[in-house]
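This is the structure I want to talk about, given as structure tokens.
Here the complex is missing a single protein chain, while all its other protein chains stay put.
And then chain A:
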């Protein structure tokens, strides 16, 4: 199981270590640094690194490497999932998962890690339970604590820990009872040169914010549940009900959580809400090139496409770019060769366009590769797959909760090849 954990920042400092069994020397991280050096880019560090006596399994999140040391045959996914859970917990507790946040709260971090893993076995990873054991820091609490001498550590057994619904604590009370669901869909797509879709799929999630007193039992039904054929559920969902009736029935955790995630596969047709017209060319032997890109709305169901940002990794030989945009602002970073164009909202009457001259290094050969355009966008009040919530019913409690559903569609890994 998981032996030790090292947190390493981008400049290669080990700023926290935790051992669950015997102590493993920091020098084991040298193998990691070696791999890091080889990979050049931080994203390219391989997640599993063998060393003579251990294996290092790492993830890269928020500019921090979480490097775990294992010694026996352990499912790597188990370790990776757990590491992501650790990062999520830090995020949850401190509002951000950064080196400063961790250093500022080092004792809580240590207590958390001790509580999450025992002898390498996960102990309590549900944020509900953790928060009962170790209270998250707030300014008010630290002031109160310093006056009264009370502590951050809960001294009773968390109620959810052993029940059949470990994700919910007992005795939740709210004055305003509310349940909100955000249906968020991301379109992953590869569009080829000519504008036709090579690959497209929709990754959807339903994130919930539930603040309901007592033990509410909810059931959520959809207008078109047949869309959901590939779904991953939060453990709270009763699988049998879903199998037989296509209804999500569950006792929710308290607070924010991801209810389901789903994939609408490429077999169903995926609507592509924007199109891009592009002309990027480099002239032979003249150290310059042309750049002309227009973005326009396509199948967007009458909603506005907004928050449009285009990023392009230009070839290495590009020195700088002289462009004019009809809308929004653009920046070009000559060091990383990244062009970012913040377009904003697309109005169909006047399509945003960015064009101009690309200056190449003189004498360098004409770049071979064609840059891919990465597009981000947002469409409010629309789930592009057509998924619609039908109704939400609550059983088990008497009060009348306030309910709400929000839809949003975003670009995921949306790239246009040129």
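What we mean here is this: a residue touches a chain if its C-beta (ideal position, glycine included) is under 8 Å from a C-beta of that chain, and two chains touch if they have at least 3 such contacts; residues count from 1.
Convention: contacts and distances are computed from a predicted model.
*Asks:* Which of the following is the UniProt-recorded protein name of the chain this complex doesn't show: "Proteasome maturation protein", "U3 small nucleolar ribonucleoprotein protein MPP10", "AP complex subunit beta" or "WDR63 protein"?
*Replies:* Answer from the UniProt record of the missing subunit chain: "AP complex subunit beta".
*Asks:* Based on the whole complex, identify which of A:176, A:265, A:299 or A:322 touches the chain you can't see.
*Replies:* A:265
*Asks:* Using the touch definition up top, pick the residue from A:30, A:96, A:230 or A:393 that touches the left-out chain.
*Replies:* For the chain that is not drawn, the touching residue is A:230.
*Asks:* Using the document's contact rule, name the residues of chain A that touch the chain not shown here.
*Replies:* With respect to the unshown chain, the touching residues of chain A are 1, 14-23, 26, 39, 41, 43-44, 46-48, 50, 53, 55, 57-60, 71-78, 80-82, 84, 100, 103-111, 114, 118-119, 121-123, 125-126, 139, 142-143, 146, 149, 151-157, 161-162, 164, 166, 188, 190, 192, 198-199, 201, 203, 229-235, 239, 243, 258, 261, 263, 265-267, 313, 315-316, 368-370, 372, 374, 413, 415, 417.
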